[in-house]
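Selected chains from the complex are presented in situ; the others are not included.
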Amino acid sequence: MAEEIKRTSKKAGLPPGSLIHVGKKHSDKVKITIIDYDKDNLDENTYESVDACEKFVDKPSNTWINIDGIHQVEVVEKLGNMFAHHPLMLEDVLNTHHRPKMEDFDDYIFFTFKMLGIDKRGGIVNEQLSIVLGKNYVISYQEREGDVFDILRERIRLGKANIRLRGSDYLMYRLIDTVVDHYFLVMENIGERVDQLEEEVMSEAAGDATMKKILKMKRELISLRRTISPLREAISSLQREGSDLIEEKTYAFLNDVQDHTIQLVESIETYRDVLSGLMDMYYTTISNRMNNVMQVLTIIATIFIPLTFVAGIYGMNFEYMPELQYKWAYPAVWALMILMVVGMVVYFKRKKWF
Amino acid sequence: MAEEIKRTSKKAGLPPGSLIHVGKKHSDKVKITIIDYDKDNLDENTYESVDACEKFVDKPSNTWINIDGIHQVEVVEKLGNMFAHHPLMLEDVLNTHHRPKMEDFDDYIFFTFKMLGIDKRGGIVNEQLSIVLGKNYVISYQEREGDVFDILRERIRLGKANIRLRGSDYLMYRLIDTVVDHYFLVMENIGERVDQLEEEVMSEAAGDATMKKILKMKRELISLRRTISPLREAISSLQREGSDLIEEKTYAFLNDVQDHTIQLVESIETYRDVLSGLMDMYYTTISNRMNNVMQVLTIIATIFIPLTFVAGIYGMNFEYMPELQYKWAYPAVWALMILMVVGMVVYFKRKKWF
Amino acid sequence: MAEEIKRTSKKAGLPPGSLIHVGKKHSDKVKITIIDYDKDNLDENTYESVDACEKFVDKPSNTWINIDGIHQVEVVEKLGNMFAHHPLMLEDVLNTHHRPKMEDFDDYIFFTFKMLGIDKRGGIVNEQLSIVLGKNYVISYQEREGDVFDILRERIRLGKANIRLRGSDYLMYRLIDTVVDHYFLVMENIGERVDQLEEEVMSEAAGDATMKKILKMKRELISLRRTISPLREAISSLQREGSDLIEEKTYAFLNDVQDHTIQLVESIETYRDVLSGLMDMYYTTISNRMNNVMQVLTIIATIFIPLTFVAGIYGMNFEYMPELQYKWAYPAVWALMILMVVGMVVYFKRKKWF
């Protein structure tokens, strides 16, 4: 979080549209993958130089230009100029800490949001994905190489797939849909960890560490909501305002993605409620433990303190203490003490302390 | 909850409209019940093959096709194709973890929501019900066989019933109304359990288990709200947007269902408030118990610790302790001790500790 | 609450418009009071049979038909048929657990809400009042006989009263206004009890019972808000949508009732805030008491435990304990002890424990 603000603050004072990469640099190379297809033809290639994209400008077939790595500002800039994109949009592409949003520039639509995944240690990683949908082309910018869209490429390669018959708007939808499907995998991971936390809270092992885990997960959920919730807004504003770039029948599909984001946001809210419940549970557990400890202390002290007093009395050294001489005094004191214990046990029973 | 997300996440990477059953398989067979009726005629039959539905497409009389069991994807697919339903809609029918919603496809209206019931052990079970309302037909998809709609079938069989005079939109309303009526049975069950919990919290038996029950019920209510609340939205969006498939006078009835869902959602909110109150009550009870325990401890300790000290003094073995020799010293010490006890009892009385 | 849901759930499975009385039966008889009036004439009668109403259908003078007792379904049904009311509306009249609402059926307007009162033991009782406003008539359904509207009847009997000059819409307004005025009496009762609770929390007598009273009152307020808040919505939707049945100048009066309901809802919210404050106050009081108890215990224990230890030392029976022989040893031990006490008192003073 602090991270995110920090990097954005670096840009203070620069003129708008200054193209500066804000984020981590994941590799040296930039990989450009271009798939150009229509119903009958398919042309797929990987390039290292952005100049190769030139010929796809204004080509009537669908072109999907995928950029892996956005740390080379000049690549983004060149491509942007080729397709006449607004400098502010390119700035957003380069700023990997941007809030998810949709912006309609009439000739093209800009979508930026996060891809989520689980890394090897179980943490949630996010990567920014920016999509530009133009007439007959889709440009997607990723921070690093990944295999998320491989299934989609396979589909395109298959001649008969539905995707080959549809326009670039459908391709954009498929990209968004694939990312949202991955959100469910992340939510599944969260769900499992919430279940584990629940078991931990109920167990004897609950302690400070449990509390820290609950708070950490709460923050993860806040962060997830900040990732997913604006995407929902973005899609719904797209549906509301419409665009010439999107065919009528694609809206049903966008509707479907919309449903999924609503379900995700609701799940996040539910998990937050559950975590609040776990915290309440944890507080009660602590209170109850303390209560039990206090009861044991009280029972022990309440029983033995008076007995010790009695023993103390007959440990005094006064010369004139008539009781000390009687033969039956010692057993009598024992009898008295046993009576006191029985009395107090009865009292505690009545108070339900046992 | 985790369950729900998990199963949905299985679909990641598949193209939209891929028909895959998401949910539990409740039986092997799929039972297809078709009731075809108008004012004068009634034709009721049960089939095992979906092909039997063919002849009812475009039939002018009202046709109610009820499918029990949606795990056989090909049944749903075939029926969908017969009636020219959108693949995304069929996908939603098959995904039993879908959020309740209404979608208007112009030629037909799609409704998906949950039926709720109480199982033998008192738990709430839910089953997805999807309804497609078309011109002259209603198709309902249930996860398993059930007797919820038997009363409705009886009504249709009765020649003079109102339902025979009305169109398929009225049938759809009756299906929804029947399900919502069952929600009240579930709410009644919840209400009784809340009352029991209240008694438990007020009783001496309140403990960690009570707290767990409160939290569990809170989660059940969250889950119920997630089930009922979107249904309310669905019906109200139907009323707002209107449709050629629904007669003017049916809206008054939908209004009525709408009222019921509002009442249900308000009841859920009230129960949640009540449960929060019970938690507050429980915390106070714990605090008070602790307080009482501490007071007993303090009274005992405060009375006996000084007395024991006095006894200790005269238990010392100094050779020169003049008090030890006086005959009246021992009774004097007793008198002193009794005075101390009286003094402290007065003090505690004034502090209202008794 | 559970009550309310329970009775509604009884209707599950029945066709809509099935006329069944849901609620308590307060008496055997049904009393029908009809006042028919215009500027110059007044005709007031009490009947036991509903057939008497027949002649007032379509009569141009204002007719107020008041039904005390709605448990005889056939009375409601007959009257409904006479005036051509919708079966769903009659169902709502009979269901005494219905949420307050307004429904505009074009030819008549239906209003259902609760009358509130204080019973002999200080509890809040509610009774459902349903009003149907038609052209030249008002029908009011009450659960039982009552004297709430007697003042209103007196007004009508007075020849010169404003009410005689106005239409049936003004009569409906006066009925609603009278009920809302009674809400203020109930709120006054609540206000007094909140003030008493406040005093109780501040006093020494505050305990578990106080907490229970606070929680009970919180629930009463939730229930009151559920009664009053929908009435506000109902009136405001009437104002918003308008109706031919209501004269322009009556709206100013409805506005006034609207203002009152807003004030009532705000008062409820304020009382809820006050009760939350009382709960906080109560928690603090408990914490403080516990704190004081702990301090007394600590002071006593901290002073006497070391002294007792010193006494214990010189109570040991070692043969070789040189101190025991010195004549000044006993006074010296006393001096030491007094010094210790002084030291600790100074320490506690500095810690502000006294």
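Structure notes:
By written order: A, B and C. Residues from 1 in each chain.
Note that a contact is a pair of C-beta atoms (placed from the backbone, for glycine too) under 8 Å apart; a residue touches a chain by one contact, two chains touch by 3 or more.
Nothing here was measured: the structure is a model prediction, and the numbers come from that model.
Sequence-identical chains in the complete complex of this entry number 5, based on the file rather than the 3 shown.
Definition applied: only the chains that are shown with their structure count from here on.
Where subunit B touches subunit C, under half of the residue numbers in use are shared by the two copies, so each contributes mostly different positions. Between the two copies, subunit A and subunit C, the Cα superposition rotates by 145°, quoted to the nearest 5.
Centre-to-centre, using mean CA coordinates, subunit A is 42 Å away from subunit C. The residues of subunit A that reach two or more other chains are 315, listed in rising order. Contact residues of subunit B toward subunit A in the complex are 1-2, 4-6, 8-9, 11-17, 86, 88, 91, 98-99, 101, 103, 204, 207-208, 211-212, 215, 218-219, 222-223, 226, 279, 282-283, 286-287, 289-290, 292-294, 296-297, 300-301, 304-305, 307-308, 311-312, 314-317, 321, 323-327, 329-330, 333.
Of all residues in subunit A, only 151, 155, 161-163, 173-174, 177-178, 181-182, 184-185, 187-188, 191-192, 194-195, 202, 252-253, 255-256, 259, 262-263, 266-267, 270-271, 273-274, 277, 280-281, 284-285, 287-288, 290-291, 294-295, 297-298, 301-302, 305-306, 308-309, 312-313, 315-321, 351-353 touch subunit B in the complex they form.
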